[in-house]
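Written below as structure tokens is the structure these notes are about.
Only one protein chain is missing; all other protein chains are in place.
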Amino acid sequence: MSAIGLPLTRPDGPAKVTGAARYVADTPVDGLTHAALVMSSIPAGRVTAIDTAAALAAAGVLAVITHENAPRVAPLPNTSGPFDVLQNDAVLHEGQAVAVIVAETYEQAQHGAELIEVSYERQDARLDFRDHLDDAVSVNTFQDPDSTVGDVDAALAAVAEVVVDEVYRTADRHQNPMENLVTIAEWREDDLILHSATQWIWGDRAAVAAALSMPVERVRVINEFVGGGFGAKVDAFPYLLLAPMAARVVGRPVRLALPKAQTYTGSGRQPATEQRVTVGSRRSGTLVALRHTSVNPTSVDAGWVEYSSVCSRSMYACPAIETRNRVVHVNLPRGGPMRAPHEGVGMAALEIAMDELAVALDLDPLKLRIRNHADQDPTRGVPFSSKRLLDCYARGAERFGWAARYPEPRSMRDGHDLIGWGMASATMPSPRVGSAARVTIDEHGDVLVETGTQEIGTGVHTILPQIAADALGVAATRVHLVLGDTTLPMAFGSYGSSTTIGVGSAVLDAARKLRAR
Amino acid sequence: MSATESFGTGTKASARPVGAAVSCVQVTLVVNGAERRLDVDPRSMLVDVLRDRLGLTGTKKCCERGECGVCTVHVDGRAALSCMTLAVAAEDREITTIEGLATDGDLHPVQRAFVEEDSFQCGYCTPGQVMSAVACVDGGHTGSKEEIKEFMSGNICRCSAYPQIVAAIQAVAVSARDR
Partner (left out) sequence: MDFFAYERLSAPAVAVSALRDDPHAVLLAGGTELVNWLKDGIMRPARVLDINGLPGLDAIEVEASGLRIGALVRMSDLAAHPEVRRDYPAIPEALLRSASQQLRNMASMGGNLLQRTRCPYFRAEIELPCNKRAPGSGCSALGGEDRSMAIFGWSEHCIATHPSDVAVVLAALDAEVTLQGPDGFRSVPVTSFYRLPGAEPQRDTVKEPTELITGITVPASAVAQRSWYLKVRERTSYEFALVSVAAGAELDGSGTIREARIALGGVAHGPWRLPAAERSVIDVRVDDRDGLRAAIEDAFSDARPRRDNGFKVELAKRAIVRTLQTAAGVAAE
């Protein structure tokens, strides 16, 4: 009887429903102190003075750390560029941490932060990237921002019989996991223990070690359960380094838990985009040209590219496809991955354009998609290893009763409500990244799976034991998972829909090897 | 005297009484049936006292301004927000946290239903959801999906387990009716 495919209840269910599941801020630590951040209130300029006298005199306050007295650290690595954390007086955006206060209690830290007076020299700030689209530049963070196949302009001029050319604007989107950003830093001599609510303990370890100029082996990152991430907890942001810096200064463990308002600038959101989609087709609906461009704002010091238009490289069959992704540097925080990044926000623009094309053609939008189904990748010219999109269209149409839809806008009602009914497709890359796992069986036949992955809600406590159970031929209930610690075998981060295929493969491999013994 | 004067000295943080030790207030809290006597900073919210002073970390924090529901506890048998309750004001009230729901190690029926219906993913909002769900069932607000959703609308779940949460509440309501 295969465990995979069984509707098992989650083994971590009882812990979660009883409050026994421990998240970072729940960790008991002897001698714990509490930190609070002061964030900049101007978007651009310099800190000219910080008056900490009243804060330092307040009850329970142990230290106030600013760029004037902060430990010297190296830049904190981040995918779109490193951070200088309290190393100089520059203010690059509103909501940048300019001081950390540490106190005995949470209330004392909060109050102390209110007593800190920061003076600024304001400089001119660029805030709305839409006013500076002419200054858009090309940045490559992990893939080519441009692609071209065929000649879009020629096809639009000579072959297209119907053209839709529109600009689509999306707004900032924040991950807002229920568990705010939080870190506990604890020094033991020269070793650092970081309890981090993170989607990748190994990424945090590498980034913090680099910034503190320490070998990674002296940094240990731990979590048991993470209260949601959605991308907010993937990459390293300043709060991650501020906790160990503060702990170094006060000589005691520090818990830095950002209040909700500070999380909006404390890690990276999906920034707004300005996307233009130009799609041309024959009267029959067959696409002949597709151009998709995207511009997003990024910080002045780093290039977070929201690769919105990459979805158009592979989505529909079309002989001429051109995509471009650009950024405009403004005095805002840089972005980060927000579910779903890149293709997620890009498909919105592409699918609205396709919808508008369907209206212009007087063609059923589903038929338009089917007519332009790509049997192979239209930009790279290689076949898909598998693709069931046509089945999805057919089954979806049947199950949603697509045939009953009236295409005329405002034609369907339910009581007081107008009913809008449409369809769209989505595509998303799913990386498979190398991971490691250890599988052990004891004399009772109980199995232990150990791997340095994270539980963010996706159910690794169910999935990984299922995989090991099947490989070993035991019941899934005999398999227990231990995770969330960099003393365990290394695994990739909990993002990109990669865990089951990546970490799962490592568990499968280890279990098979164990069975073979 | 204008209304603004009762608001304190404008909106700047006051230096009063900086430097002096913060006077704590001694309170007796009744939590999960047990009396706990503590000295608390009057500025402390009940949620922070529960978590950091009493070690009852099942109750969570997120918005800290009464909007998300993760801090939901029962005060005198009614669902209330512990992030919006001054600890000093909670004296003499019966406080029940998520840790106080299960009896003799058995899960409360609502907890069991949450596990059976998979009514959570990351689990962070779950204690608050369970506390509100217990109030929903006990208060008889389970007449329809719409009624349940409206009653539970003070608890946010970013993992979007909402349909499963409603299903769990319906399951408990049905089995209570059947008994």
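For reference, chains read A and B in written order, and residue numbers begin at 1 within each chain.
The criterion applied here is as follows: a residue touches a chain if its C-beta (ideal position, glycine included) is under 8 Å from a C-beta of that chain, and two chains touch if they have at least 3 such contacts.
Here the structure is a predicted model, which is why all the values come from computation and not from measurement.
Trainee: Can you list the shown chains that the hidden chain touches?
Mentor: A, B
Trainee: Can you say which of B:38, B:86 or B:102 touches the chain missing from this structure?
Mentor: Considering the complete complex, B:86 is the one touching the chain left out.
Trainee: State which residues belonging to subunit A touch the missing partner chain.
Mentor: 41, 94, 107, 110-111, 114, 261, 415-416
Trainee: Determine and list the subunit B residues touching the chain excluded from the picture.
Mentor: 1-11, 13-14, 16-17, 22-23, 25, 41-43, 45, 64-67, 69, 72, 75, 78-81, 84-86, 88-89, 132, 135-136, 149-155
Quick note on the criterion: only the chains that are shown with their structure count from here on.
Trainee: Hey, which residues of subunit B end up touching subunit A in the complex?
Mentor: Where subunit B meets subunit A, its residues are 13, 15, 18-22, 41, 43-44, 48, 51-52, 55-65, 68, 70, 97-99, 101-102, 107, 111, 114-116, 118, 120-127, 130, 156-159.
Trainee: Which stretch or stretches of subunit A touch subunit B in the complex?
Mentor: 9-10, 12-23, 25-26, 28, 54, 57-60, 105-108, 111, 114-115, 176-180, 225-228, 230, 257, 259-260, 455-459
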